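One protein chain is absent from this view; the other protein chains keep their places.
Just so it is clear, A and B label the chains in written order, and each chain counts residues from 1 on its own.
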Amino acid sequence: MQETTRSELFTVPIGPQHPALKEPSHFRITVDGEIVTDAFVRLGYAHRGIEKAAESRNWVRNLYLFERVCGICSHIHATAYCLGVERLAGAEVPPRAQAIRVLVAELERIHSHLLWLGVAAHEAGFDTLFMYSWRDREAIMDVLEGLTGNRVNYSANVLGGVKNDVDDAQRGAILRAIDGLEGRSYHYLDVVTTDALFLQRTRGIGVMTRNQAEVMGAVGPTARASGVTRDVRVDAPYAAYDRYPVVRVVESAGDLEARFVVRMRELFECYRLIRYLLDNLPPGDLRGRMPRRIPEGETVSRVEAPRGELFYFLKSNGSDTPERIKVRTPTICNLTSVVKLVIGHQLADVPMILAGIDPCFSCNDRTVQLDEITGGSRIWTWDELRRNSREDGHGHRD
Amino acid sequence: MKLATMFPDVIPSLFRPPTTERYPFERRPAPERLRGLPVWTRETCTGCGLCATDCPSQAIELVVFDKKAKSIVFGFHVDRCTFCGQCAFSCKQGSLTLRADQWELASLGRRDLMVHFGEAKDVEDVLAGITTRSLAGPAEEGLGGELSPPTEETGSG
Partner (left out) sequence: MDTATSLAAILVFPSGFFLLAASLAYEWVDRKLLAKLQNRVGPRWFQPLADVVKLLAKEEVIPEGVNRFLFVGLPIVGLAAPLTAALYIPLAGLGPVFSFPGDLIVTIYLLSLLTMSIGLAGSNAVGRFSLVGATRTLTQLFSYEAPFLLALLGPALVARSWQIGTIAEAAGERWFILTQPLGFLVALIGLMGKLELPPFDAPEAETEVVAGALTEYSGRGLALFRLGKDVELVLGLTLVAAFYLGGVEGPLAFFLKTLGLLLVVAGLQAVLARLRIDQTVGLWWRFGVLLVLVQWGVTWLLEGAWR
């Protein structure tokens, strides 16, 4: 099945196993020589049935389940879940707990952006930047470990508050880490905006106009790099963001370089916020009262994950297990932009454009069971899902 | 536009030791809040079972023979535990703590990863599959019996 590469169209599969992807997904890129003419994305390789599993576990256990939707933004998932459940229960969360939630969320944002910087640099072939940014990221991981007890999946939240307090030792450690990181962040911003070879891979690549961003529904730093002024922390403050306001970081160029700049500048905003927060932590308890049975109702929880707007829909039927929880993660909004933007670029730009949206495929897998005869969809039970995934040997039929 | 902006990082690194932590030859001390292996104290336990209900991975199997006499066996699947700390949080008596110094928990077989805490007689019964005992008759064992330290009894051979 030999195919020439000259003027015949040629399909390059990126994924599900590919060194460019940190998580499995499938992109079918049609190229003409080196220019991309079409792209098609197929997800589903990291689907774990979390939303279905949530329906058979009680509210307390589900906190830890939803924390593991994503490893990098685990705290923000847990926060969104807690905020929703607390709203359904009408529970009061003490201000100190909300502030600590914000603190951990901003620390997580720093860690996520540094991780992304390294990964994007690796996609560009700039392994040195990858190694150094991940080395600096260790400082934040150590701070989070000292504060919450784990480097990833911090489990800082409980329903009604937080588990761990911030004492003087913790405050000192956090401030020291941030002081060290700030200098490094200035250096990385400098590298990203002035390194000639790196700019050749990022400037003018993957340009998304503001209109395109709005139409395709891009969220988060990807959209803010194209001039869309949307940030859930500012538009709809949750947790303690009304007490510790954030400034939106927006760029207008819309290319890959702008996405790098937005995330690097967001780091500075995080440092500023954390310093202000640590100086103004309200005193008080760490948790409020929480019933075990959550009253009936539906609610929506919107938070700003490092990748964009994270959206939770929670429905309770009055018992101690949820009726339905639906998660809409930011990457699924940004993926459409990838598929549209790669057209016309070179094959070598595809991993860069994909890395530019900071993809997190674990978050965004969905499965829909379509009934071929009636054309409608059907809801699977937990057993059916497990049987299909395990016993048939593969999770999805083509 | 500059060339080689990482230059000032790269050249000094030639003269500095690498940042890599050479585990297992060098071990840094764990921070005190590290969530390591959960450890259970029998004396304060009331047998309410909230820890087992709230464990996200169902790693705890609590067998309560007699609440008053504290004849309780705390069975724990180390391999299922995610070290989230919810059990320690749910316990209102503070019977559970996560030890910061026990975090190297790898094992070559699954049998080592099921541990039982409790008094020797109770643990023997649980390992033999007995999970209830009639409460008629005085609690002859347990009171005044040897309090076995929370050893990592392996599953039955």
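Heads up, the rule we're going with is that a residue touches a chain if its C-beta (ideal position, glycine included) is under 8 Å from a C-beta of that chain, and two chains touch if they have at least 3 such contacts.
These numbers come from a predicted model, not from an experiment.
Only one of A:Leu189, A:Ala223 or A:Val350 touches the absent chain when the whole complex is considered: A:Val350. Of the candidate positions A:Phe27, A:Tyr45, A:Tyr81 or A:Phe126, contact with the unshown chain belongs to A:Phe126.
As for the chain not pictured, it touches subunit B at residues 3-7, 9-11, 13-14, 16, 18-20, 22.
Although one chain is not displayed, subunit A still touches it through residues 1-3, 5, 10-13, 18-20, 31, 34, 121-129, 131-132, 135, 195, 197-198, 200-201, 346-351.
Throughout what follows, only the chains that are shown with their structure count from here on.
Averaging Cα coordinates per chain places subunit A and subunit B 31 Å apart. Chain contact summary for the complex, subunit B toward subunit A: residues 1-6, 9-10, 19, 31, 33-35, 53-56, 82-86, 89-90, 98, 100. On the subunit A side of its complex with subunit B, the touching residues are 57-58, 60-65, 128-129, 132, 135, 138, 142, 145-150, 153, 155, 158, 163-164, 187, 190-191, 194-199.
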